[in-house]
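For this view, one protein chain was removed and the others were kept in their places.
Chain IDs A and B follow the sequence of writing; residue 1 opens each chain.
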Amino acid sequence: MLDRLVPSAASYSGDVDQLILLTTWIVGAWFIAAEAMFFWLMFKFRAKDGVKAQYITGKEKHLKAWINIPHGLVLMFDVVLIVAAIRVWVLIKQTLPPADRTVRVMSQQWAWTFQDPGADGQLDTPDDIRTTDKLHIEVGKTYHFLLESKDVLHSFFVPAFRMKHDAVPGRTYTGWFKATKTGDYDISCAEICGVGHGVMGADLVIDTPENFQAWVTQNTPETALASTDGTDMSASTDSTSATAGQQ
Amino acid sequence: MKPIATTRSAMGIMTGKLAVYWVLVSEIVIFGGLLACYVMNRIAHVEWAEQAAHTNTWAGAFNTLILLSSSLSAVLAHQAAEKGNGKKAANLLYLTCLGGLVFLIVKSFEWTHEIKAGFTIQSSGFWAYYYTAAGLHAFHVIAGMLVMLWVASTAKKNQELHRVENVGIYWHFVDLVWIFLFPLLYIAK
Partner (left out) sequence: MANHADAHADEIGSGHHGHHEEPGFIKKYLWSTDHKMIGFQYMFTGMAMALLGAFMAYVFRMQLAFPGNPVPGFGVVSPGEYNALITNHGSIMIFWVAMPVLIAGFGNYLIPLMIGADDMVFPRLNRLSFQMFALSVVILIASLVVQNGGFGGAWTSYPPLSANPDYNLTPWGASLWLLAVAVEFVAFLLGGINFIVTTMNSRAPGMKAFDVPILVWTIVIASILFMASVGPLVAGAVMLLFDQLIGTSFFNPNKGGDPILWQHLFWFFGHPEVYVVMLPAMGIVAEVITVFARKKMFAYKTVIYTIIATGVLSFFVWAHHQFVAGIDPRMANVFTVTTVLISIPIAEMLFVYIATLYGGSIRFSTPMLWALGFIAEFLIGGVTGIYLGASGADIHFHDTYFVVAHFHYTFFPIAIIAVMAGVTFWFPKMFGRYMNEFWGKVHFWGTMIPFNCIFIPLFILGAAGEHRRIFDYHNFPHLGAQWMQDMRIFATVSLLVMLAFQLIFLINFIVSMFAGKKAPKNPWKANTLEWTADSPPPHGNWPELPTCYRGPYEYSVPGRADDFWPQNEKA
């Protein structure tokens, strides 16, 4: 239902949408019932000449039931909603499936910088790819993201994933996602961060495996390519001897 | 002229006294909130103990004694007021005020010494809480002293003697906050 308004592009976005749909059915039913009763009573007991109002204390058992039974039902439905909500929450925020790839997401006033681990698949090595305001990821792979801030609070929001978490300076948050659709989507900063908060968006580009490989190859920094064929792990000075055998 | 409303007492307790208790409710949450933050931070920051070592425990202890004594004179003031002796009650309130003044003087010596030694409110999280909590408390001491002087000014004419008890209750609370501050800021090292 929500995917009519915003695409659903992560493995867990469907779960969030289903929770929202369940909530809509339950609260919708209650809302309609309450409003219907409300308007019906207004209509039925509108002032009529010669008809006096009734003296009702609220202690009358058959009338009290009209409060107590709905009260009990609301409690039951609340429990259903709580269980459903916690399940989705645990899936997204309390589990961390093993990562196929880890990216660093750094927020600051007023831009996003992303750090992809590059061809070697390890962060903080010379072949890492740093981009500003554009995050490339590969569809179908489980990602961990390391969310940080350089200054104030920001928030990493990907509506198409139904995923959001605040970036707190002084902390690193590790979250996860797994994209299920290719395409271009919005990343927004969802915590007011100063005058530039309104321009702090970024692009999320979800690539097919081939396109993603090509992107990595094209964007590997020159320095990492310098003394190797581009796939060697070590950045040490005696890499020449290490790779000699590989040539 | 007082409204009739002020003289009624549907709860069986005098209006002014009831009011002071409600004031204390809000004060408990203010100091409680601040001290809870301090305690949580103190537990999380083991290194604060090094800073806390530099508070002057003797000055703190002396001040504790002063405040407790001033609470005693406040109680005696109440007793005098109950007996209708407004002049005696006023004098005992002045004595209580004096206790507050001594407290503040000791504190200003303490703080001057600490600031000169480089322990300013900015120098560490511990000192930030130390000065803020003790400062907020000192602000309440000053406010209490001012109210006490005003109450004494009418009490010595044997008027509004019930206020002596009420200001005493407030003063006991200020004392009680210090009873919490002293171990938290001075003894926990």
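The rule we apply is simple: a residue touches a chain if its C-beta (ideal position, glycine included) is under 8 Å from a C-beta of that chain, and two chains touch if they have at least 3 such contacts.
Quick caveat: nothing in here was measured; it's all calculated off a predicted structure.
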| item | value |
| --- | --- |
| Sole residue of A:W112, A:F145 or A:Y185 that reaches the chain not shown, by the stated touch rule | A:Y185 |
| Those residues of chain B which, in the complete complex, touch the missing chain | 1-13, 15, 18-19, 22-23, 25-34, 36-37, 41, 45, 121-122, 124-125, 128, 132, 136 |
| Contact footprint on chain A, counting only the chain that is left out | 2, 5-6, 15-16, 19-20, 23, 26-28, 30-31, 34-35, 37-38, 41-42, 45-48, 51-59, 63-64, 66-67, 70-71, 74-75, 78, 81-82, 84-94, 109, 151-153, 155, 157, 159-160, 162-166, 168-171, 173, 184-186, 188-199, 201, 203 |
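By our rule, only the chains that are shown with their structure count from here on.
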| item | value |
| --- | --- |
| Approximate Å spacing (C-alpha centroids) for the pair chain A, chain B | 50 |
